[in-house]
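To start, I am sharing the structure in question, which I have written as structure tokens.
For this view, one protein chain was removed and the others were kept in their places.
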Amino acid sequence: MSTSIAPLAPIAPIGTIEQGGKVDGKDLAESFSKALADARGLEDRASEAAQSFASGDPSMGIHEVVIAAEKANIAVRYATTLKNKAVEAYRELMNTQV
Amino acid sequence: MATMDFFTAMEVSASGLAAERTRMNVAASNLANAQTTQAAGGGPYKRKDVVLQSVDVPGAAGTQFAQAVRGVAVSQISQDAAPPRLEYDPGHPQANAQGYVAYPNVNPVEEMVDMITASRAYEAGITTMSTAVNMAERALGIGK
Partner (left out) sequence: MALDLSTIDSLEAALTYHRERHTVLAGNVANLDTPGFRPLDLARSEGGASELATTAPGHIASVSTPQIVTSFDDGGGLQGADGNAVSLERELAKIDANRARYATSAELVSRRLAMLRYAAGDGT
């Protein structure tokens, strides 16, 4: 009996830019809000995972804890990137000579 | 769905190590007493036997595959009911009226075989346990 490794799902391609400058139906502000919400959710899950692992819950495994922490980390990074882009875009706009 | 962490796997392996250790100790005891004609309680030493039984493992309780996770335990150390081995030796202090001495019902060859199989199983348990540790270390290294 052999088990095969699951085929990897490709990373979702970056969406196309639509009318009004939205990407995937969201503009930068909306993307940022969603990213922030996602980051918060993942951070909560990561802390819960760390908590239950530390308290010796046998159903919280090492790889679960580590992956939860990594996901939260990446989500926060992403939210920060979007935030900084939003700030940059705002500054540029404010500096535009009319 | 609750799953089990590596600690459960180690509990399983540990139960095997403990059981095989007991088997080795009992075989050693049988061998050491193979010629003991006067054991405590009178009469020749009686051979001991280890009875093993598969058991539930606490760490797996409530998980999806609890019934597939089998540890092992010594359910009892029983006395072999086989009669003692009689040897004709009328000059021996323990000889009975007919001149026979009762020796323990221990076959050294069998005990050696038991020792060897227990030892092999013990080694296998050690290997299995270190595999679990190895896997846990790999998990810890994710993302580094």
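Some points to look at:
So that you can tell them apart, the chains are marked A and B in the order they are listed, and the count of residues begins at 1 in each.
In this section, contacts are C-beta pairs under 8 Å (C-beta built on N, C-alpha and C of every residue); 3 or more make two chains touch, one makes a residue touch a chain.
Note that this is a predicted model, so its numbers are computed, not measured.
The omitted chain makes contact with just one of the residues B:A9, B:V101 or B:M115: B:A9. Residue-level contact of chain B with the missing chain is found at 3-6, 8-9, 12-13, 15-16, 19-20, 23, 52-54, 57, 60, 64-65, 67-72, 117-118, 120-121, 124-125, 127-129, 131-132, 134-135, 138-139, 141-144. Panel shows chain A; residues 1, 3-16, 18, 23-25, 31, 35, 38, 42, 61, 63-64, 67, 70-71, 73-75, 77-78, 80-82, 84 of it touch the chain omitted from the view.
Operating definition for what follows: only the chains that are shown with their structure count from here on.
Centres computed as Cα averages put chain A at a distance of 53 Å from chain B.
Of all the residues in chain B, the ones that touch chain A in their complex are 2-8, 59-60, 62-63, 136, 139-140, 142-143. Per the touch definition, chain A reaches chain B in the complex via residues 58-63, 66-67, 69-70.
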